[in-house]
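Sending over a structure as C-alpha cells; questions will come in a sec.
Shown here: the complex without one of its protein chains, the others still in place.
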Amino acid sequence: MAGGSAGSRDVAIVSVAQSTHERAKVATNEVELIQPVIQQALEQIGATIADIGFVCSGSTDYLAGQAFSFVMTLDAVGAWPPIAESHVEMDGAWALYEAWVKIQAGHADTALVFSYGKSSPGDLPNVLSRQLDPYYYQPLWPSSVGLAGIQARAMIDGGAITERRMAEIAYASRTAAANNPFAQLRSSAAVDDLLAEPYLSDPLRRHDCAPISDGGVAVVLATGDAAARWADRPAWIRGIDHRVDGHNFGARDLTVAPSAALAGQRAGVGDDKVDVAELHAPFTHQHQMLVDAFGLGDGTDVNPSGGALAANPMMAAGLLRLGEVAGRIMSGAADRGVAHATSGHLLQQNLVAVLEGA
Amino acid sequence: MSDDRTITPLPTGLWSQPTVDTSAVADALDGTETVQRVRQPASIRYDFVPGVATTRFLKGLANKQIFGERDPLTGDVYVPPRGVCPVSAQPTTEQVELSHKGSVSSFCVVHIGFGTNAPPTPFCSALILLDGAVISLYGPIQEIPYDQVRIGMRVEAVWADDADLSPSFESIKWWRPIDEPDVAAETLKGHM
Partner (left out) sequence: MAGQLAGVVGIGQTRHAAIRGDVSVAGLIREAVFRALDDAHMTMADIDAVVIGKAPDFFEGMMMPETYLADAIGAVGKPLLRVHTAGSVGGSTAIVATSHVEAGVAERVLTIAWEQQSCSEAMWALSFPIPFQQQLVAGAGGYFAPFIREYMRRSGAPEDIGILVALKDRLNALKNPYAHLHEPDITYDSVKESFMLWEPIRYSETCPSSDGAIAMVIAGEQAAEASAAASGNRPAWIRGTSMRSEPAMANGRDQVSPQAGKDCAADVYRQAGITDPRGQIDVVEMYVPFSWYEPMWLENLGFAPEGEGWRLTEQGVTQMDGDLPVNCSGGVLSTNPIGASGMLRFGEAAMQVRGTAGDHQIDGARTALGQAYGGAAQFFATWVVSADKP
C-alpha cells in the first residue's frame, strides 16, 4: 500500500527533552512537571508554539486519579491563540504516531508531542489492574507484577530465558544508566548478588521489575525545510507501525509478542543493520522477548539509556525510547536505530519505529 | 492505493447484530433470570499533590490572604494560580496579593447542588473577577436574594471564623455584595 508504515513524506525527530525520573515528584503537579520539558524541547531549536502545526499528548486519567487530567496540562503548551491539538489516552509514542499521521496527511509540517506520568499518587500495580477485562480479570485485582510473573514463568519453562539471564539484563540496564543523568536507577549489584535476593512474585525478583517513576518527555517532529532549519542531523522516521494482540491471556502464547514482531517487520527493522535499539520492556524477561522478536544481534547496542528498567514513567516511557534513539542519531553516535513502545499488560500492544540519520 | 482487494459482498443481515431472543437461554436455565448487572465496587486510594503554586495559594487562604501569580511576560495575574500562565506557557513565579473584592462576571442559580459543600438550594454560583486578576474564580453569593444577583455586581469575600481557617477554598465561606456601583458588564468580557 502506498504510504503504509514508511509514509510518503520524510518526517524527523528534531528535538528531544525529558525530565529527571524519580519515584515521586511530590512538589510539582503534572503541569509544573511537564512545562519545563516542553519549553526546553522548543527553546533548544529556537522554536515557539507558533512554529508548531500540530500538538499531541499522551497521558491517562487513572494515573492522575482525575477525570480530564490532560485538560490542565494544556496550560503548559500556551494554547493561545488556539492551536491544532489532540490527545491519546495512551503512551506518548502513540501520540507521536498520531502526529506523524497528521503530517503524512498534509495537515501539518511540524508537531510537538509530549507525554508524562505521575504514578506516585496511587498504588501502581493496583491501578494497572483496572486495565483488564472488567468481568473476568478486574474482580481478582491481579497486580501487574503478578501477571508478568506468569509470563516469565512460561518463558523459563519454555527454555526461552533463565533467571540468571534475567538478572544479567537487569545488571546491564542499570549499569548502562550510569551514563543517563535522567534515569532513576543508575547502578546495580552484581548478578550473583541479585540472584541471592528473595522473589517478589516468583520467578520475578525486585530487580526484574521496572521502577515506579514520575516523569515526562517532549519531542518535536518536522518535515522538509523545518527539519533542516532545526537540526543539523535530524533523526528521520523511516518506518513506524503499531499492532495489538488479544487480551485473553489464557488464549495466547504468552512467551511471544506477535504484535511486536509484526510491527517491527512492517517498520523495516530487519532491512538493515541496527546500531542502537531502545526497547520498552518493564520486566527483564520482556526485554529478551523483544530482542528475539526483532532479531537483534550482537552488533546492536540495546538500551544504552538503561531502558524502562532504569526509569519507567508510565505513558512517557515509550515516547522516551523514541527520544533516546533520536538523540543518539542526532548526535552522530548512531546511524540507524530502533525504538519500541508498549501499552497494556504483558506487551499486549506494541509500536516500533526505525530512525535513521540519513 | 495499490491494494485492490475486492470487498466481500455479504448476504443481507449476515453481519447485522442479531435480535437476541433470550427466551431459549431462560428455558435452558430453567427460568433463571439473565444477568443484567454485575456490581463490582472498586476503590483506589490516591494521594493528590497540589503543586507549588497551588500550595502557595492555599497557604495564603489559611491566613485570609488571596495570592495570585503574575506571568513574567504578559504581566497578567492569575488566581487561583496553577503554576503556569496558560497564554505564555511560562512559570508564574511572582506572587501578588490581591484585594478581597471583585465583580460578578457571570453566574447561575443552582437548584440542584452536588457535593457535600453545596449550600442549601436555590443558591447563586458565580464567577468573580477579583480586582487586579485577569480571570474569574468560582464562589457562591450569599447575603442577598439569589434573584437579585446581576452581572457587574461588586462583591467581597466572607471568611470563615479564625478557628476554621485552613489551607483550603473553604476558608472563604461565600461572597457578599458591597456598596459600590456595578461595573460595566462589557469590561468583564474575556475575564470569565
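Quick notes on this structure:
Order as written gives the chain letters A and B; numbering starts at 1 within each chain.
The rule we apply is simple: a residue touches a chain if its C-beta (ideal position, glycine included) is under 8 Å from a C-beta of that chain, and two chains touch if they have at least 3 such contacts.
Small disclaimer: the values here were computed from a predicted structure and weren't measured.
Within the full complex, the residue among A:5, A:28, A:180 or A:286 touching the omitted chain is A:5.
Check A:21, A:118 or A:242 against the missing chain and you find that the one touching it is A:242. Touch with the chain that is not drawn comes from one residue among A:74, A:113 or A:237, which is A:74. What chain A contributes to its contact with the hidden chain is residues 1-5, 7-9, 55, 60-62, 66-68, 70-72, 74-75, 79-90, 94, 97-98, 101-102, 104-107, 127-128, 130-135, 138, 241-248, 258-259, 262, 343-345, 348-349. Listed for chain B, the residues touching the missing chain in the whole complex are 1, 3-10, 13-17, 20, 36-37, 40, 42, 48, 50, 54, 58, 74, 76, 78, 80, 86-87, 105-115, 117-119, 122, 125-127, 134-140, 151, 167-169, 185, 189-192.
Just so it is clear, only the chains that are shown with their structure count from here on.
Chain geometry summary: the mean Cα position of chain A and that of chain B are 33 Å apart. Residues 1-3, 38, 40, 42, 44-54, 82-91 of chain B touch chain A in their complex. Looking at the complex, you find that chain A touches chain B at residues 1-2, 25-29, 31-32, 35-36, 38-39, 49, 65-66, 72, 74-80, 118, 120-123, 126-127, 130, 134-135, 138-139.
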